[in-house]
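Note that one protein chain is taken out, while the other chains of the complex remain in position.
The block that comes next holds chain A.
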């Protein structure tokens, strides 16, 4: 009988009666039942105690001087601190009207005097339990709401709950912050009209529309939304349909202002562009350096056809000086001159193309053509006694996607290094340039020499700027090569072949490889 109340020692019961005898009886009835009992013999005192202790149950006498029970009840219900107390009226007035009035004022129950102690105990217990449960429930509710609010408040993304027309049913503080209007002003407004200039007339094509109307989730970046003051801002949003019992009930929209992000991205892009520009600049400088080193070779190369042209011209003049010039022979000689002049301009064209300043950008390249061109280029620089350059291409080699000038620059650099190493070693084994497939979607180009080989610490230093093993070297060659090959999406490295010399290689991505390599289905 007492177990329930004893389990809840904090349950407080306030007894209010102007009659001390009644109070005593009530007190005697309820004491030792595990309640904390408070006693008041008049209305004011009762209100004061109730306000301070928030009792679960108040047994309240109706007929009291000064302030009657109805008035006390009215005031208790008006005070939010005490509004939830269960008020049980006690009165001898055992008529229907009195009871109805008590219930109208918010009373929970009614006990007629003279009361039965068992009835008092039972009713107090019941109401105490109800109030306790109610209070617990409210506490839990508050807690949950608090959590939810905290979560919604702490999310930096704006959140809207929209109905199927796009009317904002819910907005979190972040939404209010982003949009620049208090939550209360946002709720009830139409999302499309609020955020889009054309929202009122032509909402059909707008973002989120498909989610609201058809339940299709959306996700877009860098759309333009209007703030409350009509100014636009770049936003990213994600909208998911809100469904209840399989029916579309609008959408939930998460959105954020990406102004700062875009600015960062912009800054990053600018920095990348700068790096790219500097790399191109360095590559260009390096090409000019290479050309400078090869100047004597080029002069020789251009002088050959020029010498031939001069000779042929002299021969032609002599032929014409004869009484009966052999026109056929003369024409042949002029043809030869023409061929030599094409040869000279071809050499100059090749030099100019190589020295051209900004990289032309990536193209689909045939590796054999590129390497043959580079070989001819490198031969300009060959000295007497050099063993030469062999180019070996694997059959059916796919095209690559790369910047032709930069790739040629790397190949030329490696070939020239190889020639120099060969020369230093006094070897006459030709430098071997080979190209073949390497793994998935790459072509590997190797430059192999039988020269002096590589220093012990090459692994650590070789591709570092300003590291060089050559007396006149600046040490930017290989560092530039690496940066150029990385820009093509390839790799560069070297090996020490067992039979001496060195082998440098680089890889280039096969053109169109993203399109052509779907996983083959299991047979």
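Simple rule for what comes next: a residue touches a chain if its C-beta (ideal position, glycine included) is under 8 Å from a C-beta of that chain, and two chains touch if they have at least 3 such contacts; residues count from 1.
Here, contacts and distances are computed from a predicted model.
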item: Record-based protein name (UniProt) of the chain missing from this complex, from "ABC transporter permease", "2-oxoacid:acceptor oxidoreductase subunit alpha", "DNA-binding response regulator" or "Glutamyl-tRNA(Gln) amidotransferase subunit A"; value: "DNA-binding response regulator"
item: Listed residues A:300, A:352 or A:496, member touching the removed chain; value: A:300
item: Residue of A:152, A:308 or A:458 in touch with the missing chain, whole complex considered; value: A:308
item: For chain A, residues in touch with the removed chain; value: 295-296, 299-300, 303-312, 314-315, 318-319, 333, 336, 339-340, 343, 382-386, 388
